[in-house]
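Before I ask anything, here is the structure I am working with.
A single protein chain has been omitted; all remaining protein chains appear in their positions.
By written order: A, B and C. Residues from 1 in each chain.
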Amino acid sequence: MNNPQYCQRAIQYREELSDDYFILWIWDEVLGSIGRPGQFYEIRALASLKNASNVQKIPKLFKPISIYDIQGGRIGFMIKKVGEGTTALSKLRSGDMLELIGPAGNGFPIYRGKRILLLSGGIGYPPMWYLQKELINHNQVYWMHGGARQGDVFPCDEIWTEDGSIGHKGKVCDGVAENIRKNEIDIVYSCGPIPMLMAANEIISQMGIEHYCSLESYMACGIGVCHGCAVPIGSKDKWDYLRVCKEGPVFNAEEVRWELF
Amino acid sequence: MNNPQYCQRAIQYREELSDDYFILWIWDEVLGSIGRPGQFYEIRALASLKNASNVQKIPKLFKPISIYDIQGGRIGFMIKKVGEGTTALSKLRSGDMLELIGPAGNGFPIYRGKRILLLSGGIGYPPMWYLQKELINHNQVYWMHGGARQGDVFPCDEIWTEDGSIGHKGKVCDGVAENIRKNEIDIVYSCGPIPMLMAANEIISQMGIEHYCSLESYMACGIGVCHGCAVPIGSKDKWDYLRVCKEGPVFNAEEVRWELF
Amino acid sequence: MGAILNEIWRRSPNAIDLLTTKLGKLELKTPLSVASGTFDLENLEFFDESCLGAFVCKTITRYPKHGNPPPRLYETEAGLINSIGLQNPGLDNFIAEKLPLYRERLRLPLIVSISGSSISEFEYILSRLETCPGISGYEINISCPNVENEGIAFGVCPDVVFDLLTKISPMTSRELCVKLSPNVTDIAQIAKAAESGGASSLAMINSVWGMAINYRNGKSHIKKGVAGYTGIGIKPIALALTYKAAQAVNIPILAMGGIYNWKDALEFIWAGASAIAIGTANFVNPLAAPELIMGLGEYLLENDLKITDLIGKVSF
Partner (left out) sequence: MGAILNEIWRRSPNAIDLLTTKLGKLELKTPLSVASGTFDLENLEFFDESCLGAFVCKTITRYPKHGNPPPRLYETEAGLINSIGLQNPGLDNFIAEKLPLYRERLRLPLIVSISGSSISEFEYILSRLETCPGISGYEINISCPNVENEGIAFGVCPDVVFDLLTKISPMTSRELCVKLSPNVTDIAQIAKAAESGGASSLAMINSVWGMAINYRNGKSHIKKGVAGYTGIGIKPIALALTYKAAQAVNIPILAMGGIYNWKDALEFIWAGASAIAIGTANFVNPLAAPELIMGLGEYLLENDLKITDLIGKVSF
């Protein structure tokens, strides 16, 4: 179970990736030791609240960001600048303060002795990094990642880009069936935009492979209070709206009622 | 008549006064040549609009600021930081852009060969500076200024502070009757908060002295369109709400329906 | 033709009717108008009128109106609170002084906004204006809180709205646009009443009830207390009501309420507006109108669309 806490921490180090991507590192014994792969934090640039009185009177929502890595007392968030909230985060430098609520949600189930495929699309990459580290010593792990173009892809075993600028040309789902067959995959873990997860599920479920996916959703509270992030989960006859921030973000793909999105 | 125009200009120079007061100077042939004492501009830090998309999505109103001085192709605005809008202005440095709408309103009527008292309170000081320069060569001019404490008063002939930290102790109106008598004043020009102008009018009208005052009012458009800045002007029986930004800000104190405020 | 439209047309020669839209009987060169009471000839010092499709003037009443005591304005975190109280010079002065100025200066369709304290007052005002040339249409402002009809504000009672419209619609062949109040339980009912009575378009929304108090001393920032709230903070509300009204009637809608830029404008067009107007945004961005039209033009060009392709095409 998760009991998200609120705290403010200084950014220790900022790592630049391609254009719109960057990593914020925080050095903190507690944060750097709790949190499992697939869990996330709701984070915000403190400035957006503290300057509220003069720069911006209206503080905005926190944004859900996965744990990208935890190592040696550090925790990292890999972030893509897409809108207002992530743009505010993109302006932070070492020493600037971050507000955090978390760790939130439940992580991926962790197996041993399996042949595992990690499947990530776009900003689904960050949680896979941490997950991969946890799995790699006890499983056979393959990692496929896809993005729109070169700037959207990062180190992994098999890269796909929609414009073909690097790796295979096409959507990452195009190569899933073959990969599963070739590597005799037992379990797939996926993370990315809903349409991609839907397409992946289509293929993977037909092949009868176990599949856990981390779902995206717009969030307000991030702690299970508002029911704003709910998605339909259950069997065809008996499903419920479960909270991505509380019961998720990882769900068994079989239980996600894709037809209701 | 005034035909306010909209423009954007870089700040050439910023002059620091006491704590909360500063002057923004703009070097511009046109702006530095038009505008009479008592007229004002609606101004705003351009950043507040241009950053609207990321820092602050909601642009705010312009703020009415008097012409403090015009000299040698320069125009100056003396500003006190009191709230959100003036705080944004207080952050501007040389080279930063200012948005201006003006010159707006009608200036003070200009006389010659008179004995004149200028009476300013708090942020009523700036327009008096320019007015004094226009009057000084052709009239006998006395200038009384009052403020809460030392930081709120500036060069003039007679200083009053409420806390007595400099000059006479008390409200500037306390000395008006004596000054008018002593200097055989023909005309008073005043500018300051409404309660001060009211008090001044009480005294000055009883003495039967001509009195022009520049009124403050909350403004939205600054160009006579919204009727938001209206104040009651006319005779006791036949008055109307006139616009401070268009028919004002200077009114004959006799015509201001003080009892309706 | 104006510089702004020329610029858009220069880029795409067959984009001549890219921005053209209809508001009832009027064909507008652009979908952009201005909200009554927030715009006047003074604003045309700032930009060329060609970005506008129509000009709506401040509401006129039968007799001159003092308006409300000051302070009348207060800016909140997300909008403006105003309590102007329909200050205006009255019908006679309008016809004698303002109207000639408009006729001389404007090359746009002029829509005269009017308000009355009874159905017969509306009839009288309309009959007088019918004798004046240079007017393209009327905005019937039944949404001002100061206007009462036997204790019931006009704009909130469907029966009264229907009655009023059936009386005045036969009096004119000019555009007859009814301006609706957001402060009602069921906007669809009022919209339908206006339509059945003979309105040829709707304008919406007028100000939302709002208030602001000085937290330090408990003094209302506005002398009259409860006043009208406008600007970006009411955009979601205006959008919801525009959508509801558009679902309820077949006459076109001139939408307003928190429109600051072309993106806001598009939201309203998707929701069902045939035209949009800028109100409070005129105060916070003097160039809001030309910037909106440029942005809208670029969006349409880039996506190879006409404004009329989008009206009411919101999806879920």
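FYI, a residue touches a chain if its C-beta (ideal position, glycine included) is under 8 Å from a C-beta of that chain, and two chains touch if they have at least 3 such contacts.
Quantities reported herein were computed from a predicted structural model and do not represent experimental measurements.
The missing chain, though absent from the display, is touched by one residue of C:Arg128, C:Lys167, C:Lys223 or C:Lys306; that residue is C:Lys223.
Check C:Leu44, C:Leu110, C:Met171 or C:Met211 against the missing chain and you find that the one touching it is C:Met211. Against the chain not shown here, chain C presents residues 76-79, 81, 156, 183-186, 208-213, 215-220, 223-227, 229, 232-237, 239-241, 243-244, 262-264, 266-267, 270-271, 310, 313-316. Chain A meets the missing chain through residues 3-6, 49, 57-62, 101, 217-221, 223-232, 240-241, 260-261.
FYI, only the chains that are shown with their structure count from here on.
Look at where the CA atoms of chain B average out and do the same for chain C: the two points lie 34 Å apart.
Centroids built from CA atoms put chain C at 46 Å from chain A.
Each chain gets one centre point, the mean of its Cα atoms, and the points for chain A and chain B are 57 Å apart. Across the assembly, chain C contributes 77-78 as residues in contact with two or more other chains.
Of all residues in chain A, those that touch two or more other chains are 57-58.
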